[in-house]
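Single-structure report; data block below.
All protein chains of the complex are present and in place, except for one that has been dropped.
First chain written, first letter: the chains are A and B, and each begins at residue 1.
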Amino acid sequence: MALNFFSILSSTIFLSIFAIVISLNFRISKFLNLSHGSIFALGAYVAYYTIKSGIVMGMFLAAVLAFFTGVILYLLIKKIGNGIFEATIISLGFAIGLEEILRIAHGKGYYLIVESNLMFAGIDFWEIMQGLMLLIILIALFVVYKSKTGIKLKFVEDDEFLARIYGVDYEKFSLFCIALTSSAIGLLGFLSSTSQALYPGIGWMPLIAGILIAAITALFRSIGLAHYTKIVLIAFVYSLIVSIFLS
Amino acid sequence: MKLAMSLIGDTTVVGMLKIKGVSKQFNSLTVLKDVSFNLRKGEVVGLCGPNGSGKSTLLKIISGFEKPSCGKIILNERDITKTPVEERVELGLSFAFQMPRPFLKMTVFENLLTGCMLRYEKKEAMLKAEELLELFGLEKLAGRKAMNLSQGELKLLELCRSLSTEPDFILLDEPFAALDRENTKNVRKKLKMMKKMGVGMLITAHKTRILEKLADETYWIELGKIKRIERVEG
Partner (left out) sequence: MDGKGREGREEEREELNKIEMVGNAVKSYKEFYRKKRRIKLAEFSILATILIFAPFVSGFYLLWLITLGVIYSTYTLAWNWMETMIGRTSLGHAIPFGLAGYLSALLYIYTKNPLLFPLTWIVAGMLSASVLYILSLSRDRVAFVFISFLIGAIIWIFSPLFTITMGGEIYGGEEGFSLPSNPILVTYSLSVVLLLAVFLFFGFLRTSATGLKFTTVRDDERAARLVGVKVNRVKAFCTLISCIITALAGGLYALHFSHVNPEVFSIHIALFPFIATIFFKNDSEIGGVTGSFILVFVSNYLNSIFPQLHLLLYSALLIVSPGIIRWRARKAKLTGGV
């Protein structure tokens, strides 16, 4: 086969996580979170510093750091922004700020390389971890949507204003959505740091691809879990098309 | 009042707005079924019915914001079913929204001026706009931005602006909704004045009572069907 099935699969997994995260932010926190690209870069840079001293520790650090970055973004939006446009602009400003801080902190070397050749049954260890991560995210979404919280979540997705009136603690949902998805993206950045040279703007490309996939999936108008499984499908088609074009 | 009369072109030509067999479906929901009636210039037709009976939908179809599933709209012998809104306005149709939609960042005067400029050069349009201001007693608000107006004032402005394009027919979607007694009276007065000026009006309302002594004819619309209400005098 001319197309590399394995690379399509790994790209599907990677982009699915990005698109799911963007979609979650859009549906629950009600804005287009453009800061994920920079948070992805943040996670990758954490890998650069910690990968030698312990992978588990590093992953934990990346996730926690990204989590609190998400919390800061949430607080900024709550304090300043009002509505989808303003929140999106704030997240864009936040993204540029984070990217610049990373760049200024690494003023000399622009491109960094994280070296690691951990293999597991002939497959790159990091790819396996990403696959595992997507699986965990999907299972977590499944569990949440089947639980009591899931009903509230669907309510929030459908009409945030009404949900508020009926006593759903919207702010809490929004906070956890932003923080947890940031955490996931930070982790993803960590896990994919070995596959490319690092620079602060590393996250823009997957971010834009993720937004495209999320937007295309949104055209199908499914809600709840069905939407997120469709994202994986669309991400696969997208990866397929891109790899055909590039080969 | 003489000036006011001059606003509405030639009143001797009897214009006619005909609605012929209009139906409307939203997916599977049928809102209007074979609605037909006529509206002459200078005549007032009331359209009453409960919430969700399709009054606003009918008005939107006549004004061009919605397309009918079937049926025809004919204005002064001309089929306008496929004509876009702005051309219908040029042909002499006007519309006042249920919720007023003024140009918020403009002053009251400018709001009217935009309408008057459809038929006149700027200099003349300004005079016309001023006339309208006087007619509706809005002079004191002339320089105020529309976003600072109260709901009642907005309703008047909406009415006044719908008149500013010098229409033969005006469609008024619930001009009495959300008004207190004082303002209801005021709006009624203005509507009577407009009738005298020879404008044909189609007015929707929830109750027939509010249109008494104003409407020449009243229709009741429910479940998509339209029926004429026979008036009992006294």
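Note that in this section contacts are C-beta pairs under 8 Å (C-beta built on N, C-alpha and C of every residue); 3 or more make two chains touch, one makes a residue touch a chain.
The model shown is predicted, which means the values in this text are computed figures rather than measured ones.
Looking at B:Asp34, B:Glu86 or B:Glu212, which makes contact with the chain not pictured?
B:Glu86
From the list B:Leu39, B:Ala129 or B:Leu179, pick the residue that touches the absent chain.
Spelled out, the listed residue whose C-beta touches the missing chain is B:Ala129.
List the subunit A residues touching the unshown chain?
Residue positions of subunit A that touch the missing chain: 32, 76, 80-82, 84-86, 88-90, 92-94, 96-97, 99-101, 103-104, 107, 204-205, 208, 211-212, 215.
Which residue numbers on subunit B touch the omitted chain?
63, 65, 84-86, 89-90, 94-95, 97, 101-107, 109-110, 113-115, 117-118, 122, 125-127, 129-130, 133, 139-145, 147-148, 161-162, 164-165
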